[in-house]
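Every protein chain of the complex appears in place save one, which is left out.
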C-alpha cells in the first residue's frame, strides 16, 4: 500500500542550510517526501535528519541517488546512508531458555508486523528448537562452556556470518558477549535488559529491584557495547508493582515489559529510525 | 537563552515540493531553522507543517517575512500564519468554584513555565477573588442566571473584549457557553472535560464512569465548538482506578489528570503547536 | 512452591461481624490464611471477600470445608464458593483469523504462566489449525453462515460441552454470540474488545477512534452479556497515539494492549479474583 521508499538518514555538525540543501535536492528531482524528521541538539551542536522518499517518484535508482547525494553529504560533512525499504534487514536472534521475547518476535515476524528477514535463531540450549523449526527458521544450538567461552562465541560468530546477519537481537540471551563481538558490530547488536537502566545493571535485576523496594520495574532496549548494559538506549518502559509482589511476580510482570520494549526497539531499528551519536540515540518515531 | 523565533505554521493540500519551497525560501535568507515538523495525512490528502526560525538570523522583520512568504503560500493554497515568540498570547481564564486547574495554571504562569499574557480571570462566583488578586490579575465575577443566561454571557464577552483576550481557557467553568460565543472564537476556546472523551460527555462524567465500572478515568482538553464536548481534541490522559474507589475518589484522582492535561493542552496551543483540520488536531510536540 | 490452597469468595449484604465470623471459623481450624481481601461498597451496601487458605493447614478436605462453611454462609445470606487451586479452570478459546491474542495466551499457557486447563480452540476459519495443533491442543473449525448463524453456534456450543469448557475466551472472535449462549454461561465468557469502553462499542472501534481523533486508544476485557460490549469490565488499558498514526498504526498498537489486557483479565478470572455484582466487578488483585 505504501510503496517502496528510500530512507535517507544523516547526522552532521549543525549549520544553516542543511534542510534546504537536502529538500531542494529532493524536490528538484520531483521526489515525494512521505516523512521528514529533524533534530538539532543544542548541547553537542549536532544535527540529525531522516527522510522517507517514494522511490517511484524519483527519476533514478538508489545507486544513482547515493552518487548524487554524496556531493551534498561531503559539503556538510555528513555521516549518512540511504536505505531501501524493500531491502529487509537480515536478523539473527540469540536466545537461551526463556522464550517470551522470542515467541513474541516470531509472532510479529510471521504476521508481517515486523518486516525483517529472519536468518536464524541461535541458542545455548536445545529447548526451543521445535518451536523455532515449526516456523521454518534455521535453529542452531551452541553451548557456551564457562572454561572456554571464546570457543563457543567463535562458533556463534561463524553462524552469524554464514547467515549474513547484520542485526543481532539478544532476546534474553543469558550470556555476556565478548568485547570483540561487540566491537565488530557497532550499532548492530540489540539487547533487552530486564531493568530500567541505569538502575540494576548486571545480574539478577529483579532481585535487586525487590531488595530495594521500588514501586515500578522496567526494561531497557539498548545497543550493545563492550561495557555491560551501558550502551545507547533505544527504548524503555515500566510497570507498577507493590509490596505484595514477590520476586516471581516481578519476573512475570517484567516479561510483558521486556517483550514490548524489545519489539518496539527492534521496529525502530529496522525502519532506520534510530541514529546513534556518542552514547545516546536520536529516535525518529 | 533560545532567542526570539518566528513560528510558521501552514496547512494545504499535499503535493510535491512544499517542503522544498518553504525551506529553500528560508535558507535563501540564511534563516536558521531551530525546529521543523511535517505531517502528511494520507486519508485527507492534506499537508501540515510547522517551522521555528531564529528571528535574528533573518535579514527582515516579521511583516516583511509575511509579505514575502505570501507568494509561496498563494502558490500552494496554504492556510498559514507566522507568529512571533515574543508576542505572548493574550489569555483569559474562566472558572467556577473549583480551583485545582486555576491554581495550577496560575503557578505555571507566575513561574514563567507557561509563557502567556494573563489578562483576567472571570468567574460566576466570588470565591476565588482573593487568590487571583494576590497574583495581581484582574478578577471579574459575572453571575449566570438560568432565567437569562445570555445576559450573563454578553457581560462575559464584553470583559473578554475589553481585556483583548484571544485565548479563552475554561478551567472547570461549569457553564455551557452559548453557540454564538463559540462561533465567534473558532480555535480560540480551550476546555478541560473531566472524562476520556467521547466516553461520558455531558454532565457528571465521574458519576457515569462509576456507574459503568471502568478501570481507568481520564480527562480531555479540546477546542470548544457549539456541539457540547465534541470539538477537536488536543490532549488526553487517564489514571487507573478500581472497585474500591468511590465517586469522591474518582473526583479527587481525576483532578490531577484534569490539571495536567489542561496545562499540556494550553502549552501546545500557546506555542502554536496545534493545527486544526476539520474536527481533528495535528499536534507537533 | 506455594502449595495447594482453597480459595473462598463471598458476597453478601454488609453488616458487622462478617470478617470476624469467617476468620474465627478458619482460625479455629488452624487454617493458615495466605491472602485476604475485603471490600465494602457503601453505595450498594454490599460486602465482598476473598481468602486463600493453605489446604494442608486444615484438618479436613474441601467437601467438609464447604459443609461446615455453609452454616456461616446461610447466617449472612452469602453468595459464595470454595475453589481448589489444584482444580484448574477448563478453558476454551474462540478465535477468528487474527492470532495475536491466541498466540500470546498459548505462550503463557505452555510456559505455565497462566495455569489453566486448555480444552480446545474453536475458530470459524482453518488458518490457525497448524499452530494450535503444534501445541497438541484440539482445534475445531466451525463456519458461521450468516444465513443460519444459530446452526453454527449450536455446533460451537456442542464442542464446548463435549470438552467440558467452563470458561470461554473470545480472543478476537469476530462473531457476536447469540443471546442464548451468553445467558447459558453468566460470568463464564470473557471477551476482549478493542476499545476503551464505553467509547467505540460495536464494529470497527479503531476506525471510530481515528475519526474522533482521540489521543489514546485502549482495550477492555469484560464478561459477555446479551447486550453487546456492555458486560461487567474486568480490566482495561490504553496506549498513546498521535495524528501521525494511521488506522493501520492504531490496529498494530492496539494489538499489544489487547493481548496484555486479555491475559491480565483471564489471569484474574482463573484465580477467582473477580466477583461480579450487578453490572460491575470487584477485582481483588
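Note that the chains take the letters A, B and C in the order they are written out, and that residue 1 is the start of every chain.
As a convention for this text, contacts are C-beta pairs under 8 Å (C-beta built on N, C-alpha and C of every residue); 3 or more make two chains touch, one makes a residue touch a chain.
For clarity, every value in this text was computed on a predicted model and none was experimentally measured.
In the whole complex the chain that is left out makes contact with A, B, C. The chain that is not drawn here is touched, among residues A:214, A:228 or A:253, by A:214.
Summary of contacts with the chain left out: across A:21, A:197 or A:224, the touching residue is A:197. Of the listed positions A:61, A:133 or A:242, the one in contact with the omitted chain in the full complex is A:242.
In the full complex, chain B contacts the hidden chain through residues 99-100, 103-104, 107, 111, 113, 131, 134, 244, 248, 252, 255-256, 260, 285.
Looking at chain C, the residues touching the absent chain are 16-17, 19-21, 23-24, 26-28, 30-36, 38, 40, 57. In the full complex, chain A contacts the hidden chain through residues 39, 41-43, 196-200, 212-216, 218, 232-238, 242-244, 246, 279-283, 285.
We take it that only the chains that are shown with their structure count from here on.
Taking shared numbers over all numbers used, the chain A to chain C interface scores over half, which places it in the same class. Chain B and chain C have Cα centroids separated by 41 Å. Among the residues of chain B, none is found touching two or more other chains.
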